[in-house]
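Next up is a structure, given as C-alpha cells.
With one protein chain removed, the remaining protein chains of the complex are shown where they sit.
Right after this comes subunit A.
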Amino acid sequence: MAAGDIMLDLRDIHKSFFIGTPNEFEVLHGVNFSVREGEFVSIVGQSGSGKSTLMNIIGALDRPTSGEYTLDGVDIEKAKDHELSILRNKKIGFVFQTYNLIARTNAIKNVELPMMYAGIGRAERNERAKMLLEQVGMTNRMMHNPDELSGGQKQRVAIARAMANDPAIILADEPTGALDSATGRLIMDIFHKLHEEQGKTIVLITHSNELSLETERIITLRDGDIRGESKGQWETIKEDLAC
C-alpha cells in the first residue's frame, strides 16, 4: 500500500443500543469519514457526543448497527468474533487513558503480550519488545511491574505495547488525560515521533481542543454526528517544537 492510501474508511455508520426494546436509542447517526495512511487525525467531542462508541467501532471492539467500515482493506462489519480478535491484534494498537497495563507483569512482558497472542516466538518477541521499549526511553525500567512505574512511564510502556505487532493504526483514547501537563507533553512528543519518523497512522480521541490542534486534521463530533473537519496546526507547532 502506497503512502496516502485510505487506511480507515467509515461510511454511514449508525449505532443503536437496546435494539428492539422501548429503550432503544441511536448514538451515532450516520458517521462518514476516512483516514489516510500516515495521517495524524484527532476526533474531538464532549462527553455524550458518541466519541467512545465511535472509538469502540474504530477499534473493532464493537460492530456498527449499519454502515460500512473498512480497516486496511478488511470489512469489519462482516467479521466474526474471532476474526475481530485477530484484527485488533494485528491492525490496531490501543493506548488507553488509564494505561491498562497487566498487573503483576513487568514492562517487557506487557509489550510482548500482543506478540504472544499473534503467536510470535519467545526470542523474537523479547528482542522486539526491548527495541520498542528503547524507542520510548524505557530501557532501564523493562523489568519493573506497573505498580513500580509512574503514570508517564506506564503510558510509554503502553505505547510500546500498542506498537508491538506494527499495527495499521494507533488508536489513542485520551492518552494524556490522567497525566500532568509536562508528562502529557512527553507522551504527545512520542506520538509525534512515531508519526514523523515511522509514518504511523494515529487516531487521537480527545475532548481537549488544545490537544487536537497538535494533529494534522481535526474531526469534531457532536450528538452522534460529525459537525465539521478542520486542519490542525501541526505544521506550525512542529517548527516550534523543533527549536
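Some points to look at:
What we mean here is this: a contact is a pair of C-beta atoms (placed from the backbone, for glycine too) under 8 Å apart; a residue touches a chain by one contact, two chains touch by 3 or more; residues count from 1.
One rule holds in what follows: contacts and distances are computed from a predicted model.
One chain of the assembly is not displayed; among "ATP synthase subunit alpha", "Heterotetrameric sarcosine oxidase delta subunit", "Putative ABC transport system permease protein" or "Na+/H+ antiporter subunit C", its UniProt protein name is "Putative ABC transport system permease protein".
Checked against the hidden chain, the listed residues A:11, A:90 or A:185 yield one contact partner: A:90.
Here the missing chain is touched by one residue of A:100, A:126, A:183 or A:233, and it is A:100.
Residues of subunit A in contact with the chain left out of this view: 56, 59, 61-62, 81-82, 85-86, 88-90, 94, 96, 100-105, 113-114, 116-118, 121-122, 161, 165.
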